[in-house]
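Please see the structure below; I have some questions.
Only one protein chain is missing; all other protein chains are in place.
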Amino acid sequence: MKSDFRARNHPAYWAFLVHRVSGVMLSLFIPLHFWALGQALHGEARLESFLRWSDQPLVKFAETALVLLLAAHLTGGLRLLALEFLAWRDWHKSLLALAAGVALAAGLAFLLNVV
Amino acid sequence: MWTAQRISAAVLAVCVIVHLVTVIYAVRNGLSAAEILGRTRGSLGWAAFYALFVLAVTVHAPIGLRNFLSETFSWRGSGLNIAVMAIALTLAMWGFRAVYAVFI
Partner (left out) sequence: MAVSPTLKVSVWRGTESGRFQSFEVPRLESQTVLDVITYIQRTLDPMLAYRFACRVGMCGSCAMTVNGRARWTCRTHVDKVAEDGRIEIAPLNNLPVVRDLVTDMSGFFDKWAKARGQFRGATTRKDDFARVPPASPARRLADAAIECIGCGVCYSSCDVVAWRPDYLGPAALNRAWTLLNDVRDTDNRARLAAVAGDAGCHACHTHMSCTERCPKQISPTASIAGLKRAAALAALRGELSDD
């Protein structure tokens, strides 16, 4: 028999979930990002028209979400590297809160600068 | 593969922090193609940086996806490996194309 969400309802599991979901979403986004930048091959005008399209609020909102996902994946990943490579310490438990805080700060910085 | 994932993660940690700081700085006061390309075209130092970035991504993302796919869909064996390699190659192709487009 398999366990359900009741067995998983604790912080370290949520950290894993955020890390996995953000990783998958980033994997979907990054090819698009590469493609969009590759548009510059067709000349500046192409890139410029794409950038103007991306000026819409909805796109800006999505971009902020992406920055958040990237920051969350980064901080979560650094937390994992610390847990795996540094000898186990008690303060490691606080790493999760620290990671979440830094990720949110990065997302906020982007949002405030882009609007 | 686990070690490759951790090493590429460490490389990406540096690359991503640099990238995020650059992006946040660059989007101030709006963004235009002319501004971006004016700064990036011909900049070989940055080209090298982003080439390394792309390389690290093509190692890190497919390995992570492989875990996700095998654990969520119980996908195993050569079918999975081929799919993951295909993703890696696509990322490499589009990634290096983008680096060329923006920096050269």
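Observations on the model:
Going by the order they are written in, the chains are A and B; count residues from 1 in each one.
One rule holds in what follows: a contact is a pair of C-beta atoms (placed from the backbone, for glycine too) under 8 Å apart; a residue touches a chain by one contact, two chains touch by 3 or more.
These figures come from a predicted structure and were not determined experimentally.
The set of subunit A residues touching the chain not shown comprises 1-8, 10, 12-13, 15-16, 80, 83-85, 88. One chain is missing from the display, and on subunit B it is touched by residues 1-3, 6, 70-72, 74.
Rule of thumb we're sticking to: only the chains that are shown with their structure count from here on.
Taking the mean of the C-alpha atoms as each chain's centre, subunit A and subunit B sit 14 Å apart. Chain contact summary for the complex, subunit B toward subunit A: residues 6, 9-10, 12-13, 16-17, 20, 23-25, 27-28, 31-34, 36-37, 54, 57, 61, 64-65, 68, 87, 90-91, 94-95, 97-98, 100-102. Against subunit B, in their complex, subunit A makes its touches with residues 20, 23-24, 26-27, 30-31, 33-35, 37-41, 44-45, 47-48, 50-51, 67, 70-71, 74, 77-78, 81, 84-85, 106, 109-110, 113-114.
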